[in-house]
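The other protein chains are all here in position, but one chain of the complex has been omitted.
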Amino acid sequence: MTGLTPESLALLIAATLNAGTVVALASLGLLINERAGVLNLGAEGMMLVAAIAGFATGVHTGSDWLGFAAGAAAGAVLAGAFGLLVIWLNTNQYATGLALSLFGAGLSAFVGITYTQQRLPERPHFAIPGLADLPFVGPAFFKQHPLVYLTIALAIGLTWFLMRSRAGLVLRAVGESPESAHALGYAVRPIRLLAVMTGGALCGIAGAYISLVYTPLWVEGMVAGKGWIALALTTFATWRPARVLLGAYLFGGVTMLQFQMQGQGVQIPSQFLTMLPYIATIIVLVLISRNPTWIRINMPASLGKPFHPGA
Amino acid sequence: MSSNLSKRSLLKLAGWASLAATAALVGCGKKEEAAPAAPEASAAASAAEAVGPLKIAFAYVGPVGDAGWTYAHDQGRLAIEKEFGDKVKTSYVEKVPEGPESERVIRDLVGQGNVLIFGTTFGYMEPMLKVAADNPSVKFEHATGYKSAPNMRTYDARTYEGAYMAGVIAGSMTKSNTLGVVGSIPIPEVIRNINSFTLGAQSVNPKIKTKVVWVNAWFDPPKESEGAQSLLNQGADVLFQNTDSAAVLQTAEKAGKFAFGWDSDMSKFGPKAHLASAVINWGPYYVKATKDALEGTWQTGGVWWGVKEGAIDLVSVSDAVPADVKAKIDTIKAGLKDGSFVIWKGPLLGQDGKEVLAKDAVADDKFLGGVNFYVKGVEGSIPSGK
Partner (left out) sequence: MFKLEPRAAPSKALTLASPLIALAVTVVIGTILFAALGKDPLAGLRMFFVEPLRSGYALAELSLKATPLILIALGLSVCFRANLWNIGAEGQFVLGAIFAGGVAMQATPDTGRWILVAVLGAGVLGGMLWAGIVAALRDRFNANEILVSLMLVYVAEMLLSYLVYGPWKDPAGYNFPQTITFLEATRVPKLMQGLRMNIGVFIAAAAVLGFTLFLYRTFAGFQLQVGGLAPAAARYAGFSSRKALWTALLLSGGMAGLAGALDVAGPQGQLTPYVPLGYGFAAIIVAFVGRLNPIGIVFSAVLMSMFYIGGELAQSRLGLPKALTGVFQGLLLFTLLACDTFIHQRLRWVGTK
């Protein structure tokens, strides 16, 4: 590509990391949900409510970290309501999740009405001292918001948690076969609720990131489909945290790339470039789903199915 | 399955019951006559000759709090209230989607007795025409369109003048000689603005080039900031926009670069990055339109106002801008006001180097209205699928 200098490549990488973090964070949260066997289609709604909660808190308190906390709380509360419905009342997971998405969209728009003209205090700049000054890798990797690094750490930690810790084993057991876990004496439903609420909190932080860091404004619907992308990403990544990260950065990269290509004067109509991330997701979905045995091995067996103790 | 059938008949019974209940509720209310007779009758009843304040309504495409396009229109509405006080009663509906959905809203505005209705975006054109045809005694004002009727006229602002002046500042302030524009939708108005911005910059700095990215929406802050970031990544250090939010300015602020406000004064959204805001002041036109309606001198036509009539301005010019540049802007404004300065004057070259305006030729409104080419200095191509 003409005009792609090392400087602009470094900046492209940095932008990709930034863009990918939102989706990665939400997707990791959903991964926790799904590992426990619960599919929450309400990610978009949770992220929207968290975005306005975070923004409003940021405006009133001036503190970003309180804003993130508010976002996490909002996500957890909504996820908790969802969890009560699907885990205890056994409502249909897909429909309930959809209802959450729609309700969250409406609620966030409603609450956000007075906040459209507001702005946050000056945004801080982040750079890791020393590392940020290195040529190329400095601007590419080391000038990010702390949450970008925390997300990477989270993915690593989650991998360890799921594969190496006892608690993680229990979580996976609940997702694979809740009946067996129940028979072994594990409290399946509270564990699922905990997983759902943790997932909701992470989606909430992702939502707050959008309104506090990514585009520090409030606008109705500003999550713009990232919740749905995050859902696709967990399947895309066959429920492995490290792959979630890769997929998220891939998605973020393609998003930024299409603007880059427009600026370079690439002759493809911009609409086709905008389609790229979505088509890429479909292609990868097809590739990984091809082998039904593989999917059966990788997907939590009880995903989406209601659990009746003693049934 | 048999339970399904009986379920169905019970459900039907419940349905009839609730329908009956609703009918009772409706019966309690006043029943209106069917269709067009009703809105027409009430409109005629509260026509301009009657006593009582003139009812004026606005349909906005975005939220009033967008700090951009719609906010500017609402400021114009407030100017009407300030000027005419008790003689008028204004109201608005925001976030009315463009296209056929707006027809219902506009008809409802007519039905509520409004006799002067402003539609503030291109996409209301066809619906407004339909409603105008059905309600000859109501006056319709359509922004940025090109179709009119005996009771519907068009109005627009010469936003390209503000773009040109912003360009002059941009050309003076850039160090990388690369300017970036976040474009909304590739219609002639926006392309004209990109060109004017480039022409303004070239008038003080012939070396500049302009890069453009399109977000394909009027208002989409996350996309706008991604587009802005991408432009910065490609070397632009002064950004311009034709989109309606402050996201571009904020992105520039975060990166320590420069940008402009658009449609309204956005200086508070990026105090260090903000160089100036190209604002639209709809007040003067809205006041005139209201005056026409009140005095009965309203006539159809088309109006395109700029700096001369007070509709366009470049405000809140930052102190970072050198004094000589500020002075240049003042000169340009004065020249636009008295007609001595013309932006679109030949010789003008297109992107491919071919001449689009001969030496000393002045572009007329028709030419300006159909601009769908980039001038030399703008990089990239206009998205058109060709």
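For clarity, chains are labelled A and B in written order, and residue numbers in each chain start from 1.
Basically, contacts are C-beta pairs under 8 Å (C-beta built on N, C-alpha and C of every residue); 3 or more make two chains touch, one makes a residue touch a chain.
Only a predicted model underlies this, so the values are computations on that prediction, with no experimental measurement involved.
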item: Partners of the unshown chain among those that are drawn; value: A, B
item: Touching residue (missing chain; options B:Pro150, B:Pro206, B:Gly310 or B:Gly370); value: B:Gly370
item: Given A:Leu231, A:Ala248 or A:Met261, the one touching the chain that is not displayed; value: A:Leu231
item: Candidates A:Leu85, A:Ala140 or A:Ile210 - the one touching the absent chain; value: A:Leu85
item: Interface residues of chain A (partner: the chain not displayed); value: 41, 45, 85, 88-92, 94-96, 98-107, 109-110, 112-113, 220, 225, 228, 231-232, 235, 269, 271-272, 274-275, 278-279, 281-282, 285-287, 289-290, 292, 295, 308, 311
item: Touch residues of chain B, complete complex, unshown partner; value: 1, 3-5, 7-8, 10-12, 14-15, 18, 22, 25-26, 29, 31-36, 38-39, 91, 93-95, 97-101, 103-105, 107-109, 112, 122-123, 126, 134, 146, 185-188, 216, 369-370, 372, 383-386
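The rule is simple: only the chains that are shown with their structure count from here on.
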item: Distance from the mean Cα position of chain B to that of chain A, given in whole angstrom; value: 35
item: Chain B residues touching chain A - in the complex, by the definition given at the top; value: 63, 65-67, 71, 180, 211-214, 216, 219-227, 229-235, 245-247, 250-251, 253-254, 268-269, 379-381, 383-385
item: Residue numbers on chain A that touch chain B, as the complex places them; value: 3, 5, 7-8, 11-12, 15, 19, 113-117, 119, 123, 125, 210, 214-217, 219-220, 222, 224, 255-256, 259-260, 262-265, 267, 269-271, 274
